[in-house]
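Heads up: the structure comes next, in structure tokens.
Every protein chain but one is kept in place in this view of the complex.
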Amino acid sequence: MAKDLTLLLIIALPLLGFAINGLFGKKLPKTIVGGIATAVVFVAFLLATTLFSGLHGTQIVKLFNIIDFDQLQINASFQIDALSIWMTLIITGIGSLIHLFSMGYMSHDEGYHKFFTYLNLFIFSMLLLVLGSNYFVLFFGWEGVGMCSYLLISFHYNDAQKGLANSLAGRKAFIMNRIGDVGLLLALFMILGQFHTLEFMTIGKAVQGDVALQGGAMFFITFCLFIAATGKSAQIPLFTWLPDAMAGPTPVSALIHAATMVTAGIYLTVRSNFLFELAPFTKDIILYVGLATTLVAAFMALRQNDIKKVLAYSTVSQLGLMFVALGFGAYTVALFHVTTHAFFKALLFLGSGSVIHGMHEEQDIRKMGGLAKLMPLTHLTFLIGTMAIAGIPFLSGFFSKDEIMAQALHHNPAVYAILVLAVTMTAIYMFRLYFLTFHGAFRGGDSLKSKVHESGLSMTLPLMVLAVLSVFGGLLNLPGLFFKNAAHWFDHYLSHGTFGLSEVHNAHLDFNTSIGLMLFASIIAVGVMIWAYLNYAKKGSLAKEDAALNGWERLSAQKLYVDEIYNTVFVKPLLTLSEFVGKVVDVQLLRNGVYAIADGILNTANLTRKWQTGFLSSYLFWMVFGLIIFVAYYLLKLSVWH
Amino acid sequence: MQAASSIGTSLDFYLFVSFALFTIGAIGAMTRKNMIVLLMCIELMLNAVNLMLVTFSTYYGNGDAQIFVFFTMVVAAAEATVGLSIIIMAYRNLKSIDIDMYNQLKN
Amino acid sequence: MALILLPLVFSLVAWFIPSNITRIFGLIASAATLVLSSVAVCYFEPSEHLLIDFGLRFVRFSIDSLGFTMILLTNAVIFLVFLSNFKRSITNEKRFTALAFLMQFGLLGVFTTNTILGFYIFWELTLLPIFLILYWFGSFDKPRALLQFFLYTLLGSLAMLLSVIGLMHATNQQTYEALLAADLSSLGNTSIFLMGGFLLAFAVKIPLFPFHTWQAETYTKAPTAGTMLLSAIMLKMALFGLLKWVLPIFDGIATDFWRWPIITLGIIGVVYGAVVAIRQQDLKTLFAYASLSHLGLIAAALMLNNFDTNQIAVVQIVNHSIVSIGLFLAAGIIEQRLGTRELGQLGGIAKVAPRFAFWFAVLTFVSLSVPFTAGFIGEFFLIKALFSANALTGFLASTTLVLGAVYMLKAYQAPMFGPTINATFEDLHWSEIAVFAILSIAAIYLGLAPQCLTDFVAHSLTQPTH
Partner (left out) sequence: MDSIVILFISGLLGLFVGMQKKPLFSIFIASLGLIGAGVAAYFKGSYVSPFASYAQFIPTQGLVIILLCAVTLLAMLGGYKRYKSDDEHTGDYFALILFSVCGAIIMAQPNDLMLFFIGLEILSIPIYVLVGIEKGSSRSAEAAVKYFFTGSFASAILLFGIALLYGATGSFQIIEIQSNLAIGIWQSPMAIIGSLFLLAGFTFKIGAVPFHFWGPDVYDGASNSVLMYMSTVVKIAGIYAIINVFGQVFRDSYAFWIDLICIIIVLSMFYGYITAWKQTSFRRLIAYSSIANAGLMLFALADIHNSNIFLFVTAYAVATIALVVVNFAVNDDTDSLANWEGIAWRNPVIGVALVLALFSLAGIPPFAGFFGKFSLLWSAAPHVPYTAILALIASVIGAFVYLRLMISALKKPKVTMPIHLSFEQVLVLVLTSLTTIGALYFI
């Protein structure tokens, strides 16, 4: 099959699934709805693998013109290269697993067909985002995934207790994303102003090696792009929506808010690497924002009690880590972590979904415990995920994180030190989560305990697949010290197949430092694991109740009060402003002002009508008076006429 | 427009008289309350005009204005007729010929 | 010819038909005009003009591709108004039917006339039916609000009348082509004043920022059909006038003089409308301010008088018509079924009326200009044009993305989601679904293929000289 046709099929299949489910989903049986939705994504994945295997250079597929003006042409066209196909593989691969999982997870939901409709639409938008060959198509997908994210977060808007909260969370996510979108929009405008095109390749070729471009314009463009990335990828200051987005069904969290959509910001940065390379200052900003995010989010995760919230903050933290890598210009490293993170975070989310499903929608870890026996398969896979993210040696997370640490150590030891802190905290909260959930005594009450059950095959199968990937994902990009030949496969793959990346070279540490680094990381991870085991499993420590929290714990549990601060600094003033402008300026000042003027004019009638006194003598007097005034005026005028 | 008659220098005098009469009439019309007096004042104004017309007629030496004077007199007569009958009708209604009593219609 | 006169005939006929078939008549007759105009478009060569001359002195018609676009839009809007109100008592009224057709006639006249005085006459002609519709079917408790709308508009259009007179005197021409050819730059400051007169009329109608005070009040108190007519098509007359008449004719020092003042007002309107909309409790008021925000953007972008932007502006004009019909229909549906539009008194409708929830959501997203809808293309390119003219205006204009999300989502979520306050809610009638479906399809079609529209209208837009 021709490549372009394959590509179009990949994009069209989810759309087809969306159309079928959207139009007829209500009348079809649930298995067929879910089956179709899963199948289209899976077929897309298979097609993507064929593209992957036959990948050779960059290829552009043009579909049609969106806008064709004299000075501006924008096409709906797509780009096949290493980066886009890799992202496609992640999206469709993990996407199909999550679809499969959802068939089980959502089986009792009345909005079943709607859910799959949205999911397919999301996959479609996401594919547009990563496959587009220009910023416009990317923006298309960018906004599209935002919309789907909104729809899916507020999916359970009818819920009796949480319906309103769910919809508010969706709204928050949408608005926060929109702030980022404005950044992207402005960046696009500036790119258009600078290059008169939005095609990646054209721009890339235009800027390549052109050091003269380095400076103001590039800074603004990349800065705006980065703002967009912070919106989508939940970085400071726009990260608060992601934890709230956990209001959505868990598969959504896994797919959108862990594996795919939130990495769009990283994709954008990698895709625009040639621009960022010209803006070192922006890269510094990225580095420090990423660093701050990863630290802050990890800190917040320490004392969260909602199983999904912990994972959410963990996601924010990991994304921050990726941005640190980007800040160092280590694009492939960041993308490597995107990949492994997609594996284990999807696994963790699905695992938590399985737990929540089994616990009948209970998400509070204080009500869990001892689930290891009740849900063995889930337990095992969750453990693997936890170990992967915590950086237990030779699991996928170990390698990808290590790469980032290595970059940090190479560039800036201080950053490295902070990252060590963040990584340690990651291990702490993840094991805390794991042990509190799966070990110890069940705390949810007996009636619930009797109902807890292991999930069905459609849910556990994806878990197992993802667990395998989480374990072996690291093999994609082994460090050079183990297998000389197989090492850095991913680096090569990306940097040779993606425009601009071949220009960027990652730092490689020498042998001893690498070994030392890995050893240190392993010690931390394993040490934390043992500590957590002792503390939570053996000693039986439990999550404290809110009232018992001490100073730093409270800060963590209350998320550093960021939401409150935003509320006071941004939301409240905006609402007050709106209220003020609406009531005072608009109604009082403008509208009533118009009325007042009108009334003022019309009320002079009360005055003018008094002139009509009713007395004949006064009429005659005024007539004469007017006449005299006229005469006087004209005689005066005559005297000055010449 | 040459002065074609013997009226010559005394033109100003005639004009002054005419002005004076007109002003007296106008002030009278404005200040007096009795409708009959009002009517008379207006007649006075008309006659002031007549005087002026005749003056100018003499001054210019053509007869147009004198003919006009006749018209004015006729009109004045007609006005007086109508005016008096209106006053009578008004008197029937309000039992008064004080002009200030006629003050229902206002504002 | 029949294209223009048919509505007038229908308007007269409507008085004399039995009242029990009025609503059918309205629907069929408006459909007929729509079909007729669609057929006419098919036979129309976009690069040509269709001249229609009744032998009148001041009014001649000449339909170009922009005119045809607006004709189609008008006829479609009128049809949709009839369709969407099919279940309401208002379409059962002869008076409404007759006035709506009269309105259509006036609008068609505005969009097709070839003489400047004709433009003014038809412009004012539309006031008569809308005034009566608002008065008869609206809920104006005091005549003051109604008068405010009417007289505000009248003040603007009288200023325009003066400008029309001045323009005709200054150029000694009255047809569009002749006015285009006339050299106004020699007039100097006079041309600035003349353009100012037009702009005042347009600013009131669009409406631009300080002249918008009539809008919210009128929209709220008007019947749903009236609001639709006003917002979906009548206000477009001003944008059309700007695009077709004022900008090309006054291209030169007058446009240069007024460009930044108007853009400033437009951008203020964008931000101001959005900010005010956030806190509104009445659904229709909220949409009114949203409209202020959207139209400010179009007006501002139009003032750039850029060939490409003007084409996109047409897309956005059509898009705004789609959005406003849809949103005001939704507000009307809620009001009709529940008797209130106060957000605080609404909730959980989605649960009892899923079909309504779905279509309302679609229209909400259309108005949020998400991808695949015309608004996405429109907003993107309009803001782009503003941005390249001045980065600050572009930035301010782009805040509409965020603020728009804030108020639109509120407007959607507050009544639809959350705890059910209103247990009974009759779901959509087929006629209402049809309206929503047509609107959505149109929006998505334009979102994917705006080029078909921009190419079509490009023929009749003049390339500015600067």
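Labels A, B and C are assigned to the chains in the order they are written; within every chain, residues are numbered from 1.
Assume contacts are C-beta pairs under 8 Å (C-beta built on N, C-alpha and C of every residue); 3 or more make two chains touch, one makes a residue touch a chain.
Since we're looking at a predicted model, the values are computed, not measured.
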**Message:** Using the touch definition given at the top, which of the shown chains does the missing chain touch?
**Reply:** A, B, C
**Request:** Can you work out which residue in C:5, C:151, C:361 or C:434 touches the chain that's missing from view?
**Result:** C:151
**Message:** Among C:6, C:66, C:159 or C:428, exactly one should touch the missing chain; which is it?
**Reply:** C:159
**Hidden-chain contact residue, picked from the options C:10, C:44, C:101 or C:120** = C:120
**Prompt:** Can you list where chain A touches the absent chain?
**Reply:** 598, 601-602, 604-606, 608-609, 612, 614, 616, 619-620, 622-623, 625-627, 630-631, 633-635, 637-638, 641
**Message:** To test your reading of the contact rule: which positions on chain C touch the chain that is missing from view?
**Reply:** 56-59, 117-118, 120-122, 124-125, 127-128, 131-132, 135-136, 143, 146-147, 150-151, 154-155, 158-159, 161-162, 165-166, 168-169
**Complete:** Per the touch rule stated above, chain B touches the missing chain via residues 1, 15, 18, 22, 25-26, 29, 35, 38-39, 42, 45-46, 48-49, 52-53, 55-56, 59-60, 62, 64-65, 67-68, 71-72, 75, 78-79, 82-83, 85-87, 89-90, 92-94, 99, 102-107
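As a working rule, only the chains that are shown with their structure count from here on.
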**Prompt:** Looking at the contacts, which chains touch chain A and chain C alike?
**Reply:** none
**Taking each chain's C-alpha mean as its centre, the one farthest from chain C** = B
**Approximate Å spacing (C-alpha centroids) for the pair chain A, chain C** = 36
**Item:** chain A-chain B separation of Cα centroids, rounded to whole Å
**Value:** 97
**Request:** Determine the centre-to-centre distance between chain B and chain C, using the mean Cα coordinates as centres, and give it in whole Å.
**Result:** 65
**Message:** I need the residues of chain B touching at least two other chains; which ones are they?
**Reply:** none
**Request:** Spell out the part of chain A that touches chain B in their complex, as residue ranges.
**Result:** 609-610, 612-617, 620-621, 624
**Residues on chain B engaged by chain A in the complex (per definition of touch)** = 26, 29-31, 33, 38, 99-100, 102-107
**Asked** Tell me, which parts of chain A touch chain C in their complex?
**Response** 64-72, 125, 136, 139-141, 143-144, 146-147, 150, 154, 157-158, 160, 163-164, 166-168, 170-171, 174-175, 178-179, 181-182, 185-186, 188-190, 192-193, 574-575, 577-579, 581-582, 586, 590-591, 593-595, 598
